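Got a structure for you, questions after.
A single protein chain has been removed from this complex, and every other one stays in its place.
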Amino acid sequence: MPEETKPPLPPSPEGEAKPTAEKPAVPGGVKSTTSGSVQTDPNASTTKAEPAQPAAAKPAAPAAAAPPKPAAAGATPPAAPGAPAKPAAPPKAPVPTPVPWDSPMIAKLRGAYGSGIEPLSYLGQNYMIVDQSLIPEILQVLRNEERFDYCVDITAVHYPQREKQFEVVWVLYSFPRNERIRVKTLIKDGEAVPSSVPIWAGADWLEREVFDMFGIRFGGHPDLKRILLPEGWKGHPLRKDYGILQQDNEWVQINLGIESGQ
Amino acid sequence: MTPVATPFFFYLLSAIMLAGGILVITRKNAVHSALALIVTLLAQAAIYLMLYAPFVAGVQIILYAGGIMVLFLFVIMLVNIDRTMKERQFNSQWIIGLIAATALGGLFIAVYTKGPNIFPAQPLTIAEADNTQRIASLLYGQYMFSFEIASLLLLVAIIGAVVMAKKRI
Amino acid sequence: MADQNTLSPLDLETHDKTFLDANELVINMGPQHPATHGVLRVILRLDGEKVLGLECVIGYLHRGVEKIGEHRTYTMFNPYVDRMDYVAAVSNGLGYCEAVEKLLNVEAPPRAQHVRVILTELNRIASHQLWLGTHALDIGAITPLFYTFRDREEILKIYEKYCGARLTTHAFRIGGLQYETYAGFEKEVKNFLNFLKPKIDEYEELLTTNRIWVERTKGIGKISAEDCIALGVTGPVLRASGVKWDLRKAQPYANYKNFDFEIPTGQHGDTYDRYLVRMVEMRQSVRIIEQAVDALPEGPIMAKVPKVMKPPVGEVYHSIEAPKGELGYFIVSDGSTQPYRMRVRPPSFVNLQALDLMCRGQLVADVIAVIGTLDIVLGEVDR
Partner (left out) sequence: MNALIQYIESYLTSDKTPGAAGNMFWAFVYIMLVFTGLSVAVIAMNWLERKILAHMQVRLGPMRVGPHGLLQPIADALKLLLKEDIMPAEADSLVFWAAPFIVVLAAFSVFVVVPFGPQHAITDMNIGILFMLGVSSLSVLGIVMAGWASNSHYPLIGALRSSAQMVSYEVAMGLAVVSAILMTSLNASGTGTLSMIGIVEAQKAQGEWFVFKFFPLGLIAFFIFAVAMVAETNRAPFDLAEAESELTAGFHTEYSGFRWSLFFLAEYSAMIAVSSIAVTLWLGGWLRPFPNWLSGPAWSAIFSYVPGVTFLFFAAICFYNTARMPKHPYFRIQTLGLGAFGAVLGLIGLILFIPAVSFRIQDIFWFSAKVAGFMYLYIWYRGTFPRYRFDQLMKMGWKVLLPMGLGVLILTAGVALLQIKS
């Protein structure tokens, strides 16, 4: 079902139409202990999922939700979002929220940078949102004083609707302290971020991939060019405004010469 | 001493050598001339055999055909020879060539006319079987000193080659 | 560490320059090269036989898994995870399921965790066996390949009996397991372990004291501990350089904490040490599986997980010790049924970055050995 992607996504980035692929349940000759509730559900075949509206009335999901016995998730296709609350749903667990994270290290950093950093902790994972101007310096400090000597990952997340569209994330780990934190900073589209290759040599390819996928330039990077996509590729795929079906642009036509029908 | 082979073989081998020799100097492609040279050397080894000198023939094959010619081919193949193929064959020293050719021709004619009395035909003394043993006793007996000098010379040559190639390794 | 990327074009056509007196030769290895473990192209700058530097060109197998992840619900994305590191599909699945479980603040029941540990460690053995076979083949020893693949076949049989698939097993579900273990699962795994122990000794007999093997691997592709940490290299490559760090011990997940096993480390960080480290890791995995099978508790295999998962808004980074190194998942949820951002931190991608440093000064024949010892899988590098 080719589905034309709506250019501006609604604020809450609901995924657009997604073909609910009938996931064949292949028990593989398995003696399944969950008796009986694993057979494929004939009537819930590939329902034509309307464009996802939060309150879309989903075709009646098989209400035979077994009592809260460990029902194998199994074959019933995942319902479209916004399924009506099941009668026997357990009482809502308290929704976890980011809580401020405090530790001697934070106290020291706060002393140095005051309001520039905002340490939080979510589900036990500490991260700090750092002002864009502090970037090379605070990473340097973390690397040298706090001995976060292993840069696990550098990635980015694209929030088109915010006024600072990109959130660049550094995942750092310290061998001596066996501790992992994330450092995040918010930047506008088109702004550059100072490269952290001088701090961790491993950042080279990670930053090239972020540039390749998001278009965020890293100032001072030794060799900033695309890493996964071919040189002449136009556009950065992981941006939200880059449609998932939009892969046949002119690079494909020129180099592969296929007039793809999509 | 039963003759090793009929005179026919002698003429055949010498014809091969002559043809090989001419090919060596006339071929444009260096590799072809090297191969022609190998053919002449092998024919020469065969003639040694006819002269009841199997050891010398064996050494000839090992050293010349197996060793030196391989190095010739190495050098020819490593140095790019395409350029020489295109250049016009010029030869300005034909005067000296002519003089040398006439002198050599005169020498041949002289030997041919004087005939056998230059080389008195002596009966072959040593049996073909222990030819190698006799060479060994001569080499390590009477001519021991010159043998050592020759090997020293070779040693110097090897060291020179290594020193020249040193800067590149 | 940056090599200048202005590679001089291969100017062999001009006749006056033979390929021997050119001071620097650029050679292209791959992308269809028998020894590059998939579609990897390496541009080598050579001085005669010595490697001056090299640059990897990747992306031939890029399928855009992270983009697809943003358009699939959490359960639907599960099979994609197996296709990244297709050699160690089970551990990919474990990493993903645990990350989402952390997001949903759900804990898999003990029985599920035990079965998960058993299958993941079996997968580690299978991945190391495949690595050993192909690595030895690259260096010229033909026989180990057949031994390792014969033994790996037994593991694949266990997977097939458990979840129907051999390679991309899709064995785990978010919150636990899809299938209960088949009858005789414990006995079969135990038989396999007894079958495997002498076989690992067989591999060691063939290679460890084989003079030519030692000569081809000792001192090749050396990398120091500091360089490993700076480059973010993890897994057996890091341990072979002397860093005693393994996520299963450092930050235990899926109740690895109540199994005891050692972490092997090497001293020199060369190809031979990496070989030894991986062989010991295989033996340690056998130990873990034995303990897991003995202590397999009864009980449910699936936690209380809503059929339609809508994890609360927030983000989670969870990583496990895959056979190649630290495999991390950074999932950002916006409350809907689909992840807002699905980032996968593949070990092979980061380890491959160290190839340039490890091959400097080595010979061309050693580049093949070093690519083999890094144990990279291009499906994971390119995602």
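Read from first to last, the chains carry the letters A, B and C; within each, the first residue is number 1.
Here is the rule we go by: a contact is a pair of C-beta atoms (placed from the backbone, for glycine too) under 8 Å apart; a residue touches a chain by one contact, two chains touch by 3 or more.
All values reported here derive from a predicted model rather than from experimental measurement.
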Report task. Tell me the shown chains the invisible chain touches, ordered by label. Result -> B, C
Report summary line: Across C:103, C:118 or C:136, the one contacting the chain not displayed is C:136
Query raised in the report: In the whole complex, what residues of subunit B lie against the chain that is missing from view?
Result: 2, 29, 31-32, 35, 38, 54-55, 57-59, 61-62, 65-67, 69-70, 73-74, 77-78, 128-133, 136
Report task. Tell me where the left-out chain touches subunit C, residue by residue. Result -> 12, 19, 27, 29, 34-35, 49, 136-143, 145-147, 150, 206, 210, 212-213, 215-216, 363-366, 368
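Criterion: only the chains that are shown with their structure count from here on.
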Query - Rounded Å distance, subunit B centre to subunit C centre (Cα mean) - result: 63
**Report entry** Separation of subunit A from subunit C, taking each centre as the mean of its C-alpha atoms, in whole Å
**Finding:** 23
Query raised in the report: For subunit A, which residues count as touching subunit C in their complex?
Result: 12-16, 18, 21, 23, 26-34, 61, 65, 68, 70-74, 76, 78-79, 81, 83, 86, 89-90, 93, 95-98, 122-123, 125, 127, 149-153, 155, 157-158, 169, 171, 175, 178, 180, 182, 197, 200-206, 209, 213, 222-223, 225-230, 237-238, 242, 244, 247
Report summary line: Per the touch rule, the subunit C residues reaching subunit A in their complex are 1-2, 5, 58-59, 62, 64, 66-68, 70-73, 75-76, 102-103, 105, 160-165, 173-176, 178-180, 182-183, 227, 229-233, 243, 245, 250-251, 300-308, 310, 312, 314-317, 319, 326, 328, 330, 332, 334-338, 340-341, 343, 345, 349-350, 352-353, 382-383
